[in-house]
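What follows is an incomplete set of chains from the complex, kept in their original frame.
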Amino acid sequence: MGIGNIFKAFQPKDKVFFVLFEKVAETLVSMSKEFHESLLEFDINDDTMLKDMSDYEHKLDDLTHEIFVQLGENFITPFDREDISTLASGLDDIADFMYASAKYIYLYKTPLDPSYTEFSLLIYKSCVEIENAIKNMKDFKNPREVKESCIKINSFENIADDVLSQATVKLFETQDAINIIKIKSVLEYLETVTDKAEDVANTIENIIIKYA
Amino acid sequence: MGIGNIFKAFQPKDKVFFVLFEKVAETLVSMSKEFHESLLEFDINDDTMLKDMSDYEHKLDDLTHEIFVQLGENFITPFDREDISTLASGLDDIADFMYASAKYIYLYKTPLDPSYTEFSLLIYKSCVEIENAIKNMKDFKNPREVKESCIKINSFENIADDVLSQATVKLFETQDAINIIKIKSVLEYLETVTDKAEDVANTIENIIIKYA
């Protein structure tokens, strides 16, 4: 329908964007998987996870940069340039806030709040659905599957909202102001990761609405 | 001037967007009116307001979703697709942060800061001006009235900035760290509602600039 069909004709030439977005999504799945698994058996004295999160974040920076370079070199793109740019930045934001969460968990050296792994599981599940959505975006052939992934990501963000408010209320029961400031700050970074995943889902849905 | 005239010819077909945006604006006015009135005679043991805020927030989610569905089904839109999408998301953000403010007021069970009702009045007034602006956007016939509403919304946000800084300074005089963290957090949610209203005003002004 509409402009989509015109662009579809050009797709073989611009597979590069789908290839890059798939790489980004796969990297986010690996990053969030390690983030979640490390938090499940966390050891503050082993900073392997933090180093790996930093490496993943750099790798995603490079992939994002490559998408922008390709955007400069290709006049024809599989969907609106603005959408490619918004999607690339949105995916990069997920990595940035996941890395920031990890960084402050290590820096603050506070005991892990039980909600951390609830968040990391929601983050991992969101990244898996982002990967599904991006794979199904290819050729705009599976709009229903893409939409279903986006709905799931939105629901994960809603759950994360509740995890945040419940964890915050429990946290204040400790009456330890300094600890509260530290953990509240980490909780907010973690919740922001799911916000950024929701932004990506909304961007993907907007693209699908236009071209599918 | 310019592209606007071309689009105006198509308007009868896409009245649906104005109808939906008016519904959104009306709902925001009702939501903010109840929010303000409940805070004026607040009772922590009566959570009617919180439940109503949640209902309004869901209703606005549904309306926002409907706008995106219509965006997918209509090739011709009364103004840029990007602007419709930005406006719809911006209006939804107002509801989200108003609901979040209400939620944390109930969760924290702290006595109400006197600034809460100053904020809620500014939020209500901003929503009334958003409704005015959207009604006057129809057919792009009253650009002056739209602009005046946008200027008012911007001035409410400036006032909210001052309310925030003055309330924050007073709050710190209490020297109660835990209470400060809680109320500062609510103040920031409340101030963000006016930021989101300002974003909407800027989006509306951009649209008017293009088409009026």
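Which chain is which? They are A and B, in the order written, and residues in each are numbered from 1.
Heads up, the rule we're going with is that a residue touches a chain if its C-beta (ideal position, glycine included) is under 8 Å from a C-beta of that chain, and two chains touch if they have at least 3 such contacts.
Worth saying up front: this structure is predicted, and the values here are computed from it rather than measured.
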| item | value |
| --- | --- |
| Whole-assembly copy number, given 2 chains displayed | 3 |
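Everything below uses one rule, namely that only the chains that are shown with their structure count from here on.
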| item | value |
| --- | --- |
| CA centroid of chain A to CA centroid of chain B, Å | 27 |
| For the chain A and chain B complex, residues of the former touching the latter | 1-2, 82, 165, 168-169, 172, 175, 177, 180-181, 184, 202, 205-206, 209-210 |
| Touch list for chain B against partner chain A, complex | 68-69, 71-72, 75, 81-82, 85, 89, 103-104, 107-108, 177-178, 181-182 |
